[in-house]
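We show some of the complex, not the whole, and keep each chain where it was.
Labels run A and B following the written order; every chain starts at residue 1.
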């Protein structure tokens, strides 16, 4: 493996540089710019004092997410989904994943009849936008919950645990952590993993792009992901100090 | 675990009865009714002698899938997506999964510049409609490829391997195989696994509905899924004799 080089020059188990900026925009209750290498996502958490129909009357709250990409976040300009009049299947899949992942981070029963709306908007894309969105959105949700406590609307935190996400894949036969765009485009297997601060698994989504993968490869990928997520959660903790 | 009972009365590692009927409708090149317990899906494979823009000129073929549910396939009537004017995020997620899974079964480079359209329409739902769709669609695609050979349009088969899928989950703390609706609704973790006839993994999608799950639980679920898929592929082989 001495001759193995990732396009990024990183070691197989090496994350990209991550930077989390809190209070990035001024209106949202939680607002974060998350940067994973060249991938940059604005994650906001907005509090609304109402809940969707399906939880109304239950006393519990709700959390939902939307995801978008600026048309020129990518190498070539993509269609603006608002202009085309509908969100792609990919967009819907991603925002459903973000919502599920963050609902696992919050004790909705104690949130009260209110909704936290997460918006993840990619302003620059270089692979891993959905996992960066989850990692950043966790901080935005945390800040929105802190705001609710400061406002006297919640007696104590409703955050159950950290939640962060990373992608892993098999690149030229080698399991690698945190794929950037160049690696992702040329990858046999791509897996997104979402985990908690106590090594609980929230979501595993692995897809063989070309050849099927084996149980052994799956195990290697999960090991890499777990180590990466531990570092990401460390970054989240650092950001909360700021 | 002596007092453990699944609502279906099945043992934890027991599949539902499966029945695959080929040539179910008369117009499609491949047409299959797949029944997994009370879940019934019509899977057709239609051949079109053109390819979408993104593969045009490459000499290769394409395979794509659509999924739908009759409005009253379920306990309470759902909206008809055609009347509502759009497909739900869930529908799009499922049809993307079916398409990816079956593309792994076919050597697209050898298919020629033609498209196989899969349609999976659920006429009765009792859990596991997406995995039943994949298992049934494989047979429909197989039959469409046989038809192409018989028509003299393909010199030999382009099927690379069997592909089948099953759901597994943790029901009341116990890993179980092939969840029906009652079990799925009351389940902590739900995972869909798609594998080939040679134990290669095509797709793993596991979601913690309530509590996060551990690596050990993930391993147990994958073991169950692998055993179940082996049986499903046995059923596919049986159906091809008919």
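FYI, a contact is a pair of C-beta atoms (placed from the backbone, for glycine too) under 8 Å apart; a residue touches a chain by one contact, two chains touch by 3 or more.
The model shown is predicted, which means the values in this text are computed figures rather than measured ones.
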Identical protein chains across the whole complex (2 displayed): 6
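Throughout what follows, only the chains that are shown with their structure count from here on.
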Rounded Å distance between chain A and chain B, as computed from the means of their C-alpha atoms: 28
Residue ranges of chain B in contact with chain A within the complex: 86, 89-90, 92-93, 95-96, 100, 104, 191, 195-196, 198-208, 211-215, 218, 222, 226
